[in-house]
Structures are given as structure tokens and as C-alpha cells.
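The structure under discussion is supplied below as C-alpha cells; questions concerning it will follow.
One protein chain omitted, others in place.
This part shows subunit A:
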Amino acid sequence: MEHGSFTNNSHASFTLAEEDHTLANAVRFMLNQDPRVTLAGYSIPHPSLDRVNIRVQTTGDPAREVLKDACQELMLMNRHVRSVFDKAVAEFKVEQARLKAEEEEREKAKEELKKQREQLESMDIEGN
């Protein structure tokens, strides 16, 4: 919901129902990064109300459009976070699997060596 004025659409407040600091703080950060914004802030009018007010004032562009751009950008950034994170986890898992395989290989080699040595020792006894 938007509370603005008919004559000047560069200043407006928005009420988001069923949202809290989680979204509002991130949106406020995005708005503050936008050079068109002169003021951006949010408040939760009362702790028992499940809503948050976001205030946007711009240098001239419609506040609604600026807020929309902020949300859009936030969404794209999230997508980027997800793809980078997924890639990092996948790489980590591949690396772990490789290390584990190497470890097993080494164990196997060790066991093989032990077996050979035992065999050698038993042969010695026979020889004597």
C-alpha cells in the first residue's frame, strides 16, 4: 500500500503487510545505494502489528519506481548469491570426495605393504 501525494510523487511511504526487519532492512540498504534517493528508511509502527512502513524520498523520480528498482535489484543479487553459493558447495564436495579417495588409496597401499612384509618375514623363518 502506498501513502503519497497526488501532486508530488517523488515522496511516498509504503506499508508492507506481513513483513519485518528481514526484508525492510535489505530494501533500505538497496535504496540507500541508489543515487536518486535522498532519504530512505523504515519503521515498524508497533511490535504487535505485522507490518512495516518504508519511507522513500527521491530527487524527482517517482518513489514507487525507485522502490520497485530496489526490489528488482535485491532479487537479482539474491539470485547471484545463490548461484555463487551452490557453486562453492559443489566444488567443496568434489574436493572432499577427492581427498577421501586419496586417503583410502593410501590406506590400501599401507595394508598391501604390511601384508608383503608379513609374507617376507614368514619366508625368512622357513629358510632358517
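Quick notes
We adopt the following convention: a contact is a pair of C-beta atoms (placed from the backbone, for glycine too) under 8 Å apart; a residue touches a chain by one contact, two chains touch by 3 or more; residues count from 1.
As a convention for this text, contacts and distances are computed from a predicted model.
Going by its UniProt record, the hidden chain of the complex is named "DNA-directed RNA polymerases I and III subunit RPAC1" among "Phosphatidylinositol glycan, class K", "Gpi16 subunit, GPI transamidase component", "Eukaryotic translation initiation factor 3 subunit H" or "DNA-directed RNA polymerases I and III subunit RPAC1".
One chain of the complex is left out; on subunit A, the residues touching it are 1-2, 14, 16, 19-23, 25-30, 32-35, 37, 40, 64, 67-68, 71-75, 77-82, 84-89, 91-93, 96.
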